[in-house]
Every structure is written in C-alpha cells, then in structure tokens.
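A single protein chain has been omitted from the complex, and every remaining protein chain is retained in its original position.
Entry: chain A
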Amino acid sequence: MLGRSLREVSAALKQGQVTPTELCKKCLSLIKKTKYLNAYITVSEEVALKQAEESEKRYKQGQSLGDLDGIPVAVKDNFSTSGIETTCASNMLKGYIPPYNATVVQKLLDQGALLMGKTNLDEFAMGSGSTDGVFGPVKNPWSYSRQYRERRRHDELGDSHWLITGGSSGGSAAAVASFTCFAALGSDTGGSTRNPAAHCGLVGFKPSYGLVSRHGLIPLVNSMDVPGIFTRCVDDTAIVLGILAGHDPKDSTTVQDPIKPPMIPGVMDVSRLCIGIPKEYLVPELSSEIQSLWSRAADLFESEGAKVIEVSLPHTCYSIICYHVLCASEVASNMARFDGLQYGHRSGMDVSTEAMYAATRQEGFNDVVRGRILSGNFFLLKENYENYFVKAQKVRRLIVRDFKNAFASGVDVLLTPTTLREAVPYLEFIKEDNRTRSAQDDIFTQAVNMAGLPAVSVPVALSNQGLPIGLQLIGRAFCDQQLLTVAKWLEKQVQFPIIQLQDLMDDGSLVLENGNLTSASLT
C-alpha cells in the first residue's frame, strides 16, 4: 500500500481498501524503521493519528474532503506549523513553536491531509546536501536500495559509505523516497527541491513564483523562494499543486488571477511541442552519463515529432555569482529578526543587551549562515551597494531576458540536466565546503529562480552505479500546467524504476503490488 502513488492510495481510501488510521500507522511505523535516514526532525505522531481519526470519521460518513483526505504528507521544517516545533535545523529556533500555520500547510490540512512530521534540511535551507543542519545529515534511501548495493563492491557497503540526498530539502525527499509519506513540501530558492528530487529519484516541482503562497515559509531569498512539491509521480504533483496554488492576502506577491487546478491529460501529443536545449548548460563538469541521458531525452522528444532546437541563454555563466550576491544580501536582512528577544534561542550572556544579541547569534547560527550574513552585509554597505547588489540585480534582469527571448523564439519548454552528477557519498561531499558545493550543485537550477519560472525535475534513469538521475524541464511563467503535462509525457516514456528497499523491511510492508522493475528505457 505504501508504495502506491498518492492518486492510487486516495482511490484505495475512497473504496475502503484501507482506512486513514491504518495508512497513518503504517507510515509511522516505517518512519521509525527508517529513522537512520534522519529524514524527520519532528515526527508529529499524535497530531497525525488524531487527523487520521477525524479523516476516518469523514470517510465513514461519506464526507471525504477530496483527494488528499487521509493522505500522509510531510513538511520541510522551514514551514511554520501551528503547535509543532519549527526549527529550520538551527539552534536559533530549537524549541520554537509557531502559533500559526503556513498557508500551504493550512491548505493541506484543510483538505484532510495527515501531517506526519517536519523534515530535515540544511540550516535555514542554506546548502545543497542536507548535511549542514544542527540535527545532522540526511541519508539518501538509495544508499540502501537493492539497485545501488548490487553494484557496489563488498568493501563499499559499510555504514560510512552512505550517500547524500542533495538539498536543502533532503529530508522531504528522503521521506517520500522511503515511502513514509505520499507527498512532501520542500522549498526551492536555487534548486533546493529539484536537486534532492533528482538525487532521490522523485518528481521535484518548483512552481512559478507568485503561484503558491510563501506566507509561513521562513524566508531565505524573498524574491526567489517558492514552496516546492515532492511526489513519486507527476500526477501526484498536479494534485498537490491544485490544492496549494492561488492568491493569498498574506503574501502580496501571489497573483490575484483565479487559478484552475491543473488538468494533466492522460495522453499527450508532443508533435506540436518545441523543446529548447540551452547550449550553455553543456558544461565540462557535467558527467558524461547525464550528458548522454540528456541528449537521449531530447532524441525521445524528437522521435515523437517534437521540434527540438538548440537555444542560447548567454548570461548563464554569470548567474550563479549573481545568485550568491542576491542571496547573501537577503539573508543578511532576513536573519536580522533573530536576536533572541521574541522567540528562539537566547544566550545567557547578560553583560549588555548588545552583548546578548551578539552571543545569541554566534551561538544560534552555524558558520554557513553567519558567513552569508557577513557577506550580505558587506554587499549592502553604502560604498558597495552599487558595485555588488545593484550590479547583481542588473545581471538578474539579463538572465530573465535570456529566458524570455528563448520562449519568444517559439520554445515551449527547456530541457536541461538537474544536477552535474548523481548523488555522492557523504564523505566525498564534505571534502568541499558548503559554498563551493552550492555553487556546483545549483548550477542548472538557480537561474530559474532568478527568473521566477516553473521547473520540474523528472527522474529518468539509474546511473551505472544504480543511482537516480533527473532531468529538468523549465516552462514559461505561469504555464505550470503545460510544464507538468510535458513532464508526465517524459515520465511515461522513461519508466523510471521504483526504489527497491525490501531488504531493509523486515515485515515486507514494501512489497510493491505494481512494482515496476524494468530498467529505464533511456539506459
């Protein structure tokens, strides 16, 4: 049951094949069994069981709230959840219990979803590995998959060889990939949803900026943050997006226009589609395996009649630097509120109020956060503002224009890699610092955030090592439905294999009725 898609399990609930409480308990038990993944910071067991009970009542009375009623979901721990600790994986917010729900959380709950818990991340979502949070790194479930382990030498199977999930929403990715929930919320500022989705073999969706409310999402970069969606298939993403999208008076940047829930047709004709391949995304660091999958995916579109053309996004190479300047600047101001006065950590230092502020922030933030605050404050100094912040804003405008030009030339969707390579072992990952890793890992993803476009990472194949590889599709602003439609088509063509975690499940709860074990058609 847990291996099913959200849509399938929703149907099962409606038909009474399973009750919300049974489903909830199964997930809770699996969460316990996969505790070593460190996917969850907080497991909201009591809340979830109570929600399941209420959902069960509704089903019994034939008053189901819809597709999400009784569906276990998880939420990244940088979304405010009323009555449930929200930490951002930081000492600064340890013990902080918000009095309100983020709009997206509220929308899920209003639909009857069961909140299983809050998922792990890099501190304040600053990172690309989910390795830099105060609760420790998240382990990629694929480290323990049959597909990966079968291809390892025996000496590489030790406990220290586990892989990172990518980040910063690695906890949400691991939670969905290990079947402890059917959908999870992440956030995506520079790729934080798409990157771990690619590494964990999931669909990771970043909606258009302004489509989904950020109210209650603890901000990283206000002009780029969006709530992201993790599911195991595109249809499930469309269901969740249908619930989340829409104007929110508490987020002035959400669009006012009424939003229709996305309708993804079962059959799609791609022959009228024009797929753009941005030539600047072919970088030397790209693994040859991913490069070849990318080109085979392009061929796949072409073979079905789509027009596939090379396009140029000439300012791509400046994007990551520009992103870092803007990100640090916003971080510097967004983090100003954490002073130990009103909530969260407060240092015992009591020499003076100023000393208390300083000690609170020294103790509360990790090096990565403090580093970004420091550089952001540098960029915003009067004498530096023009040279850094304003220049970065100008470059951002050029990057936006690059995308506009590409779409204006007739391209419907851009096809790119999501990451440079598949997931690496933790010990390998931490050889470089957070900044270097972020610069490498966000390379294909952050430009989309700068332009506010919708993008989705679709798992397309397993690498030679048996690890998932995702490709990214980028759509026109607010053409999220079209993008998901194309994503679904690609998903259908590639037949990405389901993760084989049976070895680790002693009670066989993951026996997958519909398990598709064929290898990907792209490999």
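The rule we apply is simple: a residue touches a chain if its C-beta (ideal position, glycine included) is under 8 Å from a C-beta of that chain, and two chains touch if they have at least 3 such contacts; residues count from 1.
We adopt the following convention: contacts and distances are computed from a predicted model.
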(Q) Tell me the UniProt protein name of the chain this structure doesn't show, selecting from "Protein YIPF3", "Glutamyl-tRNA(Gln) amidotransferase subunit B, mitochondrial", "Glutathione S-transferase" or "Nuclear transcription factor Y subunit beta". (A) "Glutamyl-tRNA(Gln) amidotransferase subunit B, mitochondrial"
Q: With the full complex in mind, choose from A:Glu46, A:Asp155, A:Glu285 or A:Glu354 the residue touching the hidden chain.
A: A:Glu354
**Q.** Which residue of A:Ala125, A:Ile373 or A:Leu484 touches the chain not shown here
**A.** A:Ile373
Q: Sort through A:Lys35, A:Lys279 or A:Arg337 and give me the one touching the missing partner chain.
A: A:Arg337
Q) Which of A:Lys33, A:Lys107, A:Arg194 or A:Arg214 sits in contact with the chain that's absent? A) A:Arg214
Q.
Touching residues of chain A against the unshown chain: what are they?
A. 79-80, 86, 88, 93, 96, 98-100, 102, 214-219, 222-223, 250-253, 329-330, 332-337, 339, 341-343, 350-354, 357-358, 361, 373, 377, 380-382, 385, 389
